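So that we are looking at the same thing, I have put the structure below in structure tokens.
Just one protein chain is left out here, and the rest sit where they should.
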Amino acid sequence: MDSNEVFLQIPMLPNMELAATETAHRVAEFMQFDPDKIDEIKIAMIEGIINAFEHSQSKDKTVYIKFLMRGDELEVTIQDFGHGFDLDSAKKEPEQLRKRGHGLNLMEGLMDRVDIYATPNGTKVIMVKRRHSSDE
Amino acid sequence: MDSNEVFLQIPMLPNMELAATETAHRVAEFMQFDPDKIDEIKIAMIEGIINAFEHSQSKDKTVYIKFLMRGDELEVTIQDFGHGFDLDSAKKEPEQLRKRGHGLNLMEGLMDRVDIYATPNGTKVIMVKRRHSSDE
Amino acid sequence: MADVFKVTTRMEGKYAILYTEGYINNLAGDKIVEEFNQLVAKDVKHYVLNLQKTQLVNSIGISILIEVIEKVQEIGGTLAFCHLTPIIAKTFKIMGLTQYSKVYDTEEDALKN
Partner (left out) sequence: MADVFKVTTRMEGKYAILYTEGYINNLAGDKIVEEFNQLVAKDVKHYVLNLQKTQLVNSIGISILIEVIEKVQEIGGTLAFCHLTPIIAKTFKIMGLTQYSKVYDTEEDALKN
């Protein structure tokens, strides 16, 4: 393993997503991200992880998380080996005050880039946050 | 992976031990350990991890941590692939107000059981904390 | 970070001010609904949610808050938020909450309006 990578495997158990957000916190702090950006990464990660908890139905009941520190960028990969889903039908337009179905929007709204690879063998969400975003 | 295991691999970078203690926190909280016991686990883990950071000289600059939830017991394994050390000479009697050399004592004082396997291929510290310790 | 989520209420005039502490996930959302239901039973119609001690939320927890907003609208009441961290404010905006309930910086501002 390179010293710019962190791996975490968490079981699908209550609040275990917070182990991942705290790991993100340490990594992003080491990379000198500012506190608001760290919170954005954390909330985006929570959404990715609870989606795997709630929807993946993976048999190993595990979420695999990788942090890659790449210069100014932090790349976070959240992976499960569940049944995947159809991205196009999941990404429907948000209704007015729609209760659920905001997770994917939140990830995209809070991170600089989000790529989702969903197959019948599982889902992989790759999210990137830059220390200095262009939109700020 | 069983759903009663958590894995974490952290690079030897400043404060990365806190990613591990926060993971421990979530795991121990899930197991309903009381807050003082959680703090004991955290400080013991910090000592095991900073020892690997400071002394192991491992080439992959990585510490491998495993949490195993086993009924009433939490088992934490902290492993590095450095050069190991001689346990007997490391465990010398504490001098009066000795500045350094308290890490191993602390782990033993704070956990219910500590087993250390040190070889020229690395060090593995296995620490166990019970939810209801006999000494309390 | 607060480990166990807590919600406490203080009354000020016709307002119930709910203080949250900790991560707002589904369980926390349920606790808020419980507290809220007790207040509705006491005929309280105006609510302020002070999130000063909440750093993290998830969309399931927030979806439960949306249900609370709907209920308040049904009984002809008001619900405002205050003391959101910048990122929780952003999260609310992305989720469309800010269209349906007001967000104030401070509790004072929330009570004045």
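Think of it as A, B and C in the order they're written, each chain with its own count starting at 1.
We adopt the following convention: contacts are C-beta pairs under 8 Å (C-beta built on N, C-alpha and C of every residue); 3 or more make two chains touch, one makes a residue touch a chain.
All values derive from a computational prediction rather than experimental measurement.
Visitor: For chain B, which residues lie in contact with the unshown chain of the complex?
Guide: Missing-chain contacts on chain B: residues 14-15, 17-18, 21, 36, 39-40, 42-43, 46-47, 50, 54, 94, 96-100, 102-103, 105-106, 109-110.
Simple rule for what comes next: only the chains that are shown with their structure count from here on.
Visitor: Report the chain ID whose CA centroid sits closest to the centroid of the full protein CA set.
Guide: A
Visitor: Could you state the distance in Å from the CA-based centre of chain B to that of chain C?
Guide: 40
Visitor: Which chain A residues reach two or more other chains?
Guide: Answer for chain A, listing residues that touch two or more other chains: 14-15, 18.
Visitor: Identify all positions of chain C at which a residue touches two or more other chains, and write them in rising order.
Guide: none
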